[in-house]
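Missing here is one protein chain; the remaining ones are kept as they sit in the complex.
Let's look at chain A:
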Amino acid sequence: MGVTDITIITPPASKKPIEAALAQHPDLTALPSPKPDLLAPADLEFNTPTAELLRLPEVQNVIKSDFLLLPCDLICDIPGDALLESYLISMAGIAGTGADFGTQSQLKTRNQFGLGAEGSGRRGGLSVWYNTVNREESVKKEECDFMGTVALDTYHKAPLQKVSELPDGRLRKLVWTTPMSEVFEEAEENKAWRIRQSLLRRYGSVKCMTQYRDSHIYFFPKWVKEFAMQNEDFESISEDLVGTWAKAEWRKPTFRAQFGANKIFKKASAPTTNGTGTESRNKNIEEEIDLLSLSSTQITQHVPNATQLKPSQPIQFASRVQGTNPEDSMISTTTDESTQDDEDGQGNEQDSSIPHLPPMLSFMLSSAPSAPLVRRVDSTPLLLSVSLLLAKLPSHDQISSTTTPSPFSHPSKIHPTSQPPQQHCTIKQSCIGSNCTIGAGARIQDCVIMDGAQIGEKAVISGSVIGKKAVIGKGSKLKDCEVQDGMVVGEGVDVKNEKFLVGGFEEGDDFGEEDDDDE
C-alpha cells in the first residue's frame, strides 16, 4: 500500500542467516508482497555509522524515490499506513509530483530532483518520536533525545488532519534535535545550556521535550539521498542528518548553503536545455502552476513574499556578525565561525538565492500510558522489559475469535515443543525460549531466557537476560544480570548487576537498517 519496494540492508556477515530466515521461517514467508530484497553492501560492517550507510553506493542505487527508513530494533504498534498517510497528506508533493515514476525517456530529460514541490515547502521528512518515561516498559537511565518542536505551518496542516487514523499524538515541526547526553555534557561544560537567539526570533513558542526518543522511523524525500552524499561528515542519521536539517530552517542561509542546499535544490532549474522543446514545456507547466496557492484551503504564496522577508533577515545577520554574541558558538557546528562570518558579510545578496530546506516534521506520540507501543529495543534492560511486556499480551488461543489479537501476541502461551520443567521449579513472569532445560528447584522471576539455555538445579535468577545456549551452574544466584550467548556461568556464583560477556562485545549497533522505498 504505497510501498513498492522493501530492502533489508545488512552486513555481508549476516546476509546468509537472514536469507535463510526469509525463505524458511513461516512468519516471514507469510508476509504480504512486495517481498523484501536483501542487500548486503560490501563495505557495511556492524558498526558503520548510519549516515555512512546512506552514502554506500549500493544503497544509493536502491533509493529511486521518496523512501522510508526503519531501524532493525524497532517495535511499533502503530499501523504503518496511518503514518504513511499522514506523510503523504502533509509532506508529499502535491498531487504526487514528488514521486519519480516516469518512463525511462522521461527520467533522462527530467532533472533529478525537480518537480518536487520543495519550493512550496513540501516534500520534507517525517520522524516518529515516543515517550520513554512513565510507561510500563520504561527502564531506568534510558537514552533520550532532546527535541524542540513548533506548530505546523498552514500548508502542512490539512484541514481534516484530525480525522486521520493516527493514534493520539501531535504532528509538529521539528526545529531542534540532539541527544540528551550531549545536552548534559554541554550544560556541564558551560554551566549553562544556551539557546540560539535566532531560534527564538523565528519561533515564538518552541516546545522542548527531554524525555522523548527518536524512534528512527523516517519518511524521507528522495533528495535526502543527495543530502547525505553531499555531507561526508554526517555520521548518524538521527544526530547529524536530521539534527542539521531541523536547524537549517532557522539558522542563517549560509548554514543551509554549507550543507549543500544550493547543490541539491538549485539543480531543479538547470537542465531545462537538454530536453526537447515539448518536454521542457511540459515541465514548465507543472512548475508554473502552484497548486497549493490555487487551493482554497491554503494561503497563496506570492513571489514578492520572498523578497519581503529578505530585508528582515540581513538585519539578523548583521547583528550576529558584529557582536561576539555567544549564540553562534553554542551549537557545535563542524565549521569555524570565521569563514561563516566572512561569507555572511558579502553574501547578503546571495542569501535570498539559497533555497530553503523543506521542514522536518515530527510525529510525537502521546505521553499517556495508553499510547501504542513504539520502542527501539537497543539495550538489554529494554529487551527484558519489552519482552516481558509483550509476553503479557493475551495469546491467540486465549482470545475469542471475534477480537483481533495484537500483532505481537504469541500463538500460544506455552510453546508446544517445550519440555515441562523439572520438579519444584518456580517460574514467574518470565519468557523462556524453546529447548531450555531448567533444573529442579530453580527459581526464575522477571527473566528472559533464550533458546537452548540450561539452568542448573536450584539456581535463583531474577531480572536477568540469559543468552542462547548459555549455561548457568547449579545453585548460582543471578540478579539483574546479563549473560551472553553460550556463556557458562559457574556453579554457586552469587552476583548482582553483572554482565557475562565475551571480550567486551557491545550490543549490536543498528546494523541492519530496513529501507523501504515508498510510493
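Here is the rule we go by: contacts are C-beta pairs under 8 Å (C-beta built on N, C-alpha and C of every residue); 3 or more make two chains touch, one makes a residue touch a chain; residues count from 1.
Here is the rule we go by: contacts and distances are computed from a predicted model.
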| query | Name the chain not shown, per its UniProt record: "Pyruvate dehydrogenase E1 component subunit alpha", "Translation initiation factor eIF2B subunit delta", "Aspartate aminotransferase" or "UDP-arabinopyranose mutase 5"? | reply | "Translation initiation factor eIF2B subunit delta"
| note | Touch assignment to the omitted chain, from A:291, A:391 or A:431, lands on A:291
| field | Touch criterion as defined above, residue of A:29, A:181 or A:300 at the omitted chain | value | A:300
| Which one touches the absent chain: A:134, A:181 or A:497? | A:134
| request: Taking the full complex into account, find the residue in A:19, A:58, A:85 or A:498 that is in contact with the omitted chain. | output: A:85
| query | Which positions on chain A touch the chain that was left off? | reply | 1-2, 4, 81, 84-85, 88-90, 92-99, 101-103, 105-106, 131, 134, 154, 158-165, 168, 170, 207, 209, 211, 278, 281-282, 285-286, 288-289, 291-300, 302, 304-305, 308, 364, 366-370, 519
